[in-house]
Structures are given as C-alpha cells and as structure tokens.
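Below you'll find the structure I mean.
Heads up, one of the protein chains got dropped from this complex, but the rest are sitting where they should.
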C-alpha cells in the first residue's frame, strides 16, 4: 500500500463516516420525521399505508348486490385453502340453470394476505380491506361468510 | 467570582461548618463519608440520566419516539427499569467461580469510582488535585479490563469468555492511541495535573490554540475512547447478534445493572477527560485578551460549562453508536495498529515540533 493510497483511505473513511452521521443527525434535528404511530391513542386518526392488507372482503353496493359469479377462481388461486365457495344453481327466467354463489366462506385464521384471490377474481367482486383488529376469544369467529344475507348478484355481471 | 452560589462556595461553607462544630479529625472523616455519598448519588443520577438520554437519542435518530409512557415524557422510565432490576434475582450459574463472579461487577464499579477522583466538576471543585491527574486516570482505567476478563472467565460460558477476550484485546490496543493522544495534549500544558491543564486554557481552549495536531489528537482520542468503553461501533465484546451479551451474558438483576451503569459512567469519564484536555473543563469560552467578552462568559457558572461540554461529547459518542455498523475483529485491530497508532505517533512528532518552535497560540 503506497503512502498516497494510505492517505486517500483515511480521507475516504472520514468522508463516508461523516456522510452517515449527516443522515442520522438530520433525523435527530428534525423530530417531525418520526413515523411512530401511537396506536391505541390515535385510533380515530390512524392512517395506514395504501399497501397494507388486513382481510378479504366482498364488495356490496347499496342494493345489497355483489359481483361474485361463484366461479371459484379465487378458491383455486388460494395457496392454503382459505376460501371455500358453496355454489347453487339458479333458474333463470328463460328456464335455464345457472351457477351462482350460495356462501362465500373465508377462513381468516388461514389467510396470509397474499392478494392472489383478489388478482384471480375476473369480476372484481372481492378486495382487501385495511381492518386489522381481528382478535376474538373463539377461533370459530374467524371463519367468516363474506356475502351478506339476502344479497344477490348484480345484474349484468357474467 | 461573581456568582455567590457556586459549588466552590458550598464546599467552603460545609468545610467551615464541619471544622467549627467538630474536631479536625472528625471533620476529615465526615468529609470523606460525605464525598463518598456524593459520588454514589452522582453515579446513580448519572446512570439514570444517561440511559434515558441514550434511549431518546437512539429513538429520534431511528425516527422513533422512544420511552414516553412512564412519567411525563417518559422521564421515569429508567427509574422503573432500575426498580425492576433491583427486584430481580441475582443468579449465579452452577459451574461459575462464585467468588470471582460476584466480585467482578463491584471491581468495575470501584474502578469507575476511583477515576472520578481527579476530575474537576467546577472551579475549585474537585475531590483531589493529584499532581499526575491524567496519568492516574489512564492507569486506573486499566483496572476495568481485569474486571471484564474476570467476569468473562468466571461465568463459565463460552460466549462470556469470547467476549472478554475480545474486550481485552480491544482495550489494550486502543489504550495506546488514547494514551498518545493524551500525551500530545500534555506536551502543550506541560503538566499532568488536571487543575494546571484547565488553568492553562485561560486564554482559549487547546483545541483552538493547538490547531491542527490538537484537532487530530481530539479525533483519535474520541475514536479510542469509544473503543475503550466498548460501545458501538466497537461493541464486539458484547456483540448481541453473535455473543448474546458478551462478558455479562450470565449476569442478572443488580449485578448486571452494575455492569450497565459502569459502561455509562465510563462514557461520562472519557468525555469529561476529553472536555478537560481539549475544551478546558470548567473554563468558560475565552478568546485571548478580549476582556469584555471573557467577562460576559464568566457569568455562566463553571459547573454548567463543564457539564455542557461533557454532555455534548457524550451526545457525539451516542451519535457514533447509532450511526455506524459494528466492526469485525480484524478490521478493529487493523484500524488501531495500521491507522490510529501511526497517525497518532506522527501527530505527536508534529506537536513536538510545534511546541519547540512555539507555533501554538
């Protein structure tokens, strides 16, 4: 190692160390940068990141109609059997049988929030919600039925 | 002095009162006990304060909030921690060398207390102005290595032993460059006594008067001091991710707390020494012969000057800790033997030339 290289090493080291200290120093003197959320205290004003996924929900409009055709694409896409779809056959006005959704069973306790079901859905019937307060006293309560009672498929969704 | 309520005034008043009411012998013994109590109380307060400061500083640097639940703004967090540690069981492992295992935390605290002796906290407020102050500090500091080695060995735990070995190698190597940096400054003051060193900075601190070599010595001293106190980025001795906790793996309860406290006391001490050597200890900020300016600076009490400087340096060391990643053992020894030691020796030579030619201010 030549003398020049040695001196260069020393200067480089000091420079990079100072660069690192500048970053932490900036944060120290700008407390507004703090990102900690004091959760139970700020429950009303809590803001979650857009990418945060809490659970799968089925979208219902004001007429209590959803867009699920009962195609079971989400059930097939799910890597760990979280979704179980029970279908039934509706009779259409022109007398034909048509496959339709009876019960959308969702096992929250098995779900890893991987978003694959939402991506698999051809009609955009399900989506990810940001609710994360899932704690219950009985595990059975985590098995949810996503389609609301009395809901039916929106007209025109195939 | 202008300020009537200073540490010096309190000291003289207490001394007078004791000597007036009791005999000289009894007064002497009472003073000894009083000083001992003061040091212990100071240690406790300092420990609580520095741990809290570290947690807050680290939190803000990592964009977190830090402790904020116990007491107003979390001020009582460290007291609560201490209470918890006191209530915990002080375990001694079955295979440990029980005598040495229990002795080590006390030895490290005794060493820390002894170093406190020559440090001047305010104008004429010092336990003992020993004529070799700086040398005394560096000599007593070497006792704490033994305590660490003792703790590591007697725990009968491989992590503890490895941590102690690393700590020993590290402290012994970095003592060299810290010592050379101190010698560089002692050459300017031409005295080892803390009092003389501070008084020689009456017309400006050495870091300004000694310019280039003093600044280099300061940087080297701070690096070596960080290493000697076993703090990140030199915390190989207690590297959590590889050695669980290093030499104090097996300690719990109050014995662990003593090690923890000793670490922070040592940080305070090295920063106090740096403040004395480079920034004039309790000496206010004076510029040459600007009488008016110097006079205004004298209005700020000397104890505030000393503690302010020391805490600024402590903040600097904390800043190091929460910025830099840990070094590997070979990088650590390379840094010392290939960089710090040659540079500090060359710096010593430079300082010799400057002192001989009287190029300092």
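Should a chain be cited, it is by its letter among A and B, assigned in written order, with residues numbered from 1 in that chain.
Here is the rule we use: contacts are C-beta pairs under 8 Å (C-beta built on N, C-alpha and C of every residue); 3 or more make two chains touch, one makes a residue touch a chain.
Criterion: contacts and distances are computed from a predicted model.
Chemist: Per UniProt, what's the omitted chain called: "FixH family protein", "Cytochrome P450", "Tripartite tricarboxylate transporter permease" or "NADH-quinone oxidoreductase subunit J"?
Modeler: Missing chain, UniProt protein name: "NADH-quinone oxidoreductase subunit J".
Chemist: Kindly name the visible chains that come into contact with the excluded chain.
Modeler: Result for the missing chain's touching partners among shown chains: B.
Chemist: Among B:18, B:122 or B:165, which one is in touch with the chain left out?
Modeler: B:165
Chemist: Among the options B:150, B:283 or B:318, which residue touches the chain absent from this view?
Modeler: The one listed residue touching the chain not shown is B:150.
Chemist: With respect to the chain omitted from the figure, which of B:46, B:113, B:130 or B:348 is a touching residue?
Modeler: Going through B:46, B:113, B:130 or B:348 one by one, B:130 is the residue touching the chain not shown.
Chemist: Under the stated touch rule, tell me which residues of chain B contact the chain that is not displayed.
Modeler: Interface with the chain not displayed, on the chain B side: 25, 97, 99-100, 130-132, 135-136, 138-140, 142-143, 145-146, 149-150, 153-154, 156, 161, 164-165, 168, 172, 175, 190-192.
Simple rule for what comes next: only the chains that are shown with their structure count from here on.
Chemist: How many angstrom lie between the CA centroids of chain A and chain B, rounded to a whole number?
Modeler: Computed value for the inter-centroid distance: 51 Å.
Chemist: Which residues of chain B touch chain A once you look at their complex with the stated criterion?
Modeler: Going through chain B, the ones touching chain A are 57, 60-65, 319-320, 322-324, 339, 343.
Chemist: Please name which positions on chain A make contact with chain B in the complex.
Modeler: My answer: residues 9-10, 17, 20-21, 23-25, 27-28, 31, 33-36, 38.
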